[in-house]
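With one protein chain withheld, the remaining protein chains of the complex are depicted in position.
Entry: subunit A
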Amino acid sequence: MEIIEYIQLVFSDYTLRTITLGTAVLGAVTGMLGSFAVLRKESLLGDAISHAALPGIAIAFLITGSKDTNILLIGALVSGLIGTLWIRGITSKTHLKSDTALGLILSLFFGFGMLLLTYIQKQPNANQAGLDKYLFGQAATLVESDVWLMTFVTGLCLLVLLLFWKEFKILLFDKDYAQTLGFNTKFIDILITSFIVLAIVLGLQTVGVVLMSAMLLAPAAAARQWTNSLGKMVFLAAILGGSAGVFGTAISATQNNLSTGPVIVLVASVFVLFSFIFSPKRGLLFKRIRLIKNRNDLELQKTLAFMYHIVEDHDDTSHPHTIRMLNNFQGYSRKGLRKLVDKNYVEVEGGMWSMTSKGFKAAENLYNQNGKND
């Protein structure tokens, strides 16, 4: 399918439009909130919350017998919040570290949820089919009202972020200090965690329990590579999350039998991979290039310094010397000598080299600079 054709289809086809909008909004809100989770080193919190939501969905179905999304998601919200509170309780009341607490709650709630799901599936009730879609998500079931709900929560989240921006920032950076300034850190903490839980629950229908945490982490981890400002990071994470939703939906809609949720997560992962390699400041590629460049520069400086030592004993600093004597020096290479010639620091003529006045000055500066740094 042509790209233009696809874009036209997004605008004309109700289902495709709903899914595209829904996944874009979902990606944006999870990206935003994910930045906070990542910076608090609570990356796994999202995973624990989404798994903890599963028994809530099952119990909501058992009680009401209804498969209405909103009712099931309220169940998910309640059990997700209970899971979060237990994690907080375990870490503050026992010796256990937070990773242990997260792992415990995640497996406990998920195990219980799976147990309930299998129990429900054995019921002689024709209505029970399809609950397992919350495991891996099914974007095709999104309807317009779902998108409105997501948009409302995203707007609310944005408002709270803008209002409490400085409170969130100081809580993330230095919680104890924030407390001495008189801020109720518990309140800020609960506020941000509640929104994370809410965003995760909203995404369960689309992406599912198992992969939901990737929506939270991937855009934030990718965004962190490109900027050193919290504001820009949150903004960029929202953009990346939204794009992952749009592109993921497009790929899954144009290829047969590709489930939307996993494709979105894969697109987000590609963003992460790309950012880890290509970001100019923190990326692996440019780090490597900088390392090699620095090493070459240093070799060059060492060669120049060695030449300077030979030259400085002579009255005429441009007096030629044989290239062979450079072979005694470890850092010497033909390539290095060529570079020095290119820079007009050295002149080479028939197996002899001589230092230019420009090279002599550069070598002198080298020493002055080193002296200053000591």
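By our rule, a residue touches a chain if its C-beta (ideal position, glycine included) is under 8 Å from a C-beta of that chain, and two chains touch if they have at least 3 such contacts; residues count from 1.
In this section, contacts and distances are computed from a predicted model.
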Record-based protein name (UniProt) of the chain missing from this complex, from "Metal ABC transporter ATP-binding protein", "Ubiquinol-cytochrome c reductase iron-sulfur subunit", "Pyruvate dehydrogenase E1 component subunit beta" or "CoA transferase subunit B": "Metal ABC transporter ATP-binding protein"
Residue, one of A:L77, A:L172 or A:A199, that touches the chain absent here: A:L172
Among A:T227, A:S333 or A:S354, the residue in touch with the chain that has been omitted: A:T227
In subunit A, positions touching the absent partner: 39, 41, 95, 163-167, 169-170, 172-174, 176-183, 224, 227-230, 232-233
